[in-house]
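Below you'll find the structure I mean.
Missing here is one protein chain; the remaining ones are kept as they sit in the complex.
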Amino acid sequence: MSEQEALFRYTLRMGDNSLVLGHRNSEWCGHGPVLEEDIAQANIALDLIGQARNYLTYAGEVEAKFRPSALPTGQAGPLRTEDDLAYLRGEREYINVQLVELPKGDYARTIVRSFLFDAFHLPLQQALTTSKDERLKGIAEKAVKEVTYHLRHSSEWLVRFGDGTEESHRRAQEALDDLWRYTGELFTPDEAEEVLAKAGIAPKLADVKQEWSATVDRVLKEATLKRPADGWMASGGKKGIHTEHLGPMLAEMQTLQRSYPGVEW
Amino acid sequence: MYKISLRERVPSTTLATRNTFPYIMPDSQQESLFQQKVDAEQKIEPRDWMPDGYRKNLVRQISQHAHSEIVGMLPEGNWITRAPSLRRKTILLAKVQDEAGHGLYLYSAAETLGTGRDEMVDQLLSGAAKYSSIFNYPTLTWADIGAIGWLVDGAAIMNQVMLCRTSYGPYARAMVRICKEESFHQRQGYDILITLSKGTPEQKAMAQDALDRWWWPSLMMFGPSDKDSPHSAQSLKWKIKRQSNDELRQIFIDRTVSQAEFLGLKIPDPKLKWNEATQHYDWGEIDWTEFNEVIRGNGPCNAERMAARRKAHADGAWVREAALAYAGKKSKRNAA
Partner (left out) sequence: MATTNEKDWPLWEIFIQSKRGLDHKHVGSLHAADARMAIENARDVYTRRNEGNSIWAVRAADIHASKPEDQGAFFDPADDKVYRHPTFYPMPEGVKYI
């Protein structure tokens, strides 16, 4: 895999992860447990969708450079915009990790999922601020501030749930036990991630995992929650093999673009 | 904060001790002083003496307004997951989030009058409190999101700009903040419709259909006609409201017609016509039966809206309890 192709897949994945999680979080808008949390979740969703737009725009530009089109002129391929990539790819072409696509569930599930992802996302973005790729570096510099806040929000809520009432503790532990099997995929590199790690463009996921693991231990301890044992881990998202939940989500998200092709909105 | 002090209001027995300090006036005198303040355009602040009716009227109006913001998140929220581009998605999400913020500012203003948010929310969920009837209409197409921004927010802004000058200080300050933030709401709606009206015939038809469905309900947002508006006269005297329902409605129509023309859309009112003599548009008749039915709970989405709010509140109960339990434990640990 060429470095350009790896960069395309990498930026696409970063975009997909943020977009899908942002979409899931936005589902709380109008339905949150307390008005202040509706507002907080919407802020987080706005950050994530903003990141997705940066990554997908960049992915389109990278793709146009390395993938000479099938056009006989041999020009660079047609540029896919952020919306082309978001709205006109099917679920097999989305390459986000499965963790982010799962339904939002109850508020404990939402918080646990966000926490598990944020604790991974923050060290990843921090590492990307030293990327050799200027664009990735620029996106990361902004994202680090946002994700720092996301992790703070999800950790604090996780502690409230874990150390709150019996019910909230039970719900949080259940969500943690259920979602744990989706964390393996975060740290299993695919070819694109390996190529970029060698090139100094993206971090080694093993390094990110160390930090993730330390954060998880620290917060779970404060939350009086038990870290589940690493058993069988789900995977496939990075290759475009998803849970049954992503398809309906994309069908909903893409409905207008699919029903009225080629139209400005 | 004001509640404590409000409940500390000096009991009437002290009225006898008029020569002591502080000097307490009888209510009749208080009331005329109050009205003088209002007439002199001085703001009434939470701890000031105010007639009970003024307080009640304000709590009713502000909490209705707050409920409207919160329930109003639902019809638009219906399209957040289906917005047709990432740009539109972020704009809509930010906008609906603003509604939550505005609801919060308003609850916060109402709380200065001694009614807790929990109490107001209970009134909404039990069906005792009202909210703007417009939010009981369904959002069926993407163009509806445009129409809501343009017409519904447009109508709301008329009312809100007026309320920036309302006599009750906290309400006026909340409205100033809201008006500053709202200014993008109407524009983003109109912007959606500009794009649709320049688009394919299908998109244009979508825009016209949205205008057809939202026009009359938007006019109803200004409330009953002045002659049938039970609270209007007193509200105007107390300067809670500064302009009557019918006045605001007329200004709204006068301003909106040319905006519709620019879009190449037709307002669904055959009687709509410029009147040289009055320098206003003449227009048809609102279907007040529909208005009253929707208010009575028989609008297309009343049941769904209330069910959604009740579900969110019920599902969130354990979350709110957990946060409180944790805060309690933590403050005990800190004290130990």
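Each chain carries a letter (A and B) given by its place in the written order, and its residues are counted from 1.
Keep this in mind: a contact is a pair of C-beta atoms (placed from the backbone, for glycine too) under 8 Å apart; a residue touches a chain by one contact, two chains touch by 3 or more.
Please read these numbers as outputs of a predicted model, since none were measured by experiment.
K.L.:
Using the touch definition from the top, which of B:57, B:81 or B:97 touches the missing chain?
P.N.:
Selected residue, touching the omitted chain: B:97.
K.L.:
Which of B:212, B:269 or B:321 touches the chain that is not shown?
P.N.:
B:321
K.L.:
Determine which one of B:108, B:234 or B:259 touches the chain that has been left out.
P.N.:
B:108
K.L.:
Touching residues of chain A against the unshown chain: what are they?
P.N.:
Listed in rising order, the touching residues are 34, 36, 39-40, 43, 152-153, 156, 160.
K.L.:
Taking the full complex into account, what residues of chain B touch the chain not shown?
P.N.:
1-5, 21-24, 45, 47-49, 94, 97-98, 101, 104-105, 108-109, 111, 116-118, 173-174, 177, 181, 320-321, 323-324, 326-327, 330-331
Criterion: only the chains that are shown with their structure count from here on.
K.L.:
Could you state the distance in Å from the CA-based centre of chain A to that of chain B?
P.N.:
Taking the average C-alpha coordinate of chain A and of chain B, the gap between them is 37 Å.
K.L.:
Would you pull the chain B residues touching chain A in the complex into a rising list?
P.N.:
70, 73-74, 77, 80-82, 84-90, 93-94, 96-97, 100-101, 103-104, 107, 142, 192, 195, 198-200, 202-203, 308, 311-312, 315-323, 325-326, 329
K.L.:
For the complex, give me every residue of chain A touching chain B.
P.N.:
Touch list, chain A to chain B: 19, 23, 26-27, 29-39, 42-43, 45-46, 49-50, 52-53, 56, 82-83, 86-87, 106-107, 159-161, 163-165, 167-168, 171, 249, 252-253, 255-257, 260, 263-265.
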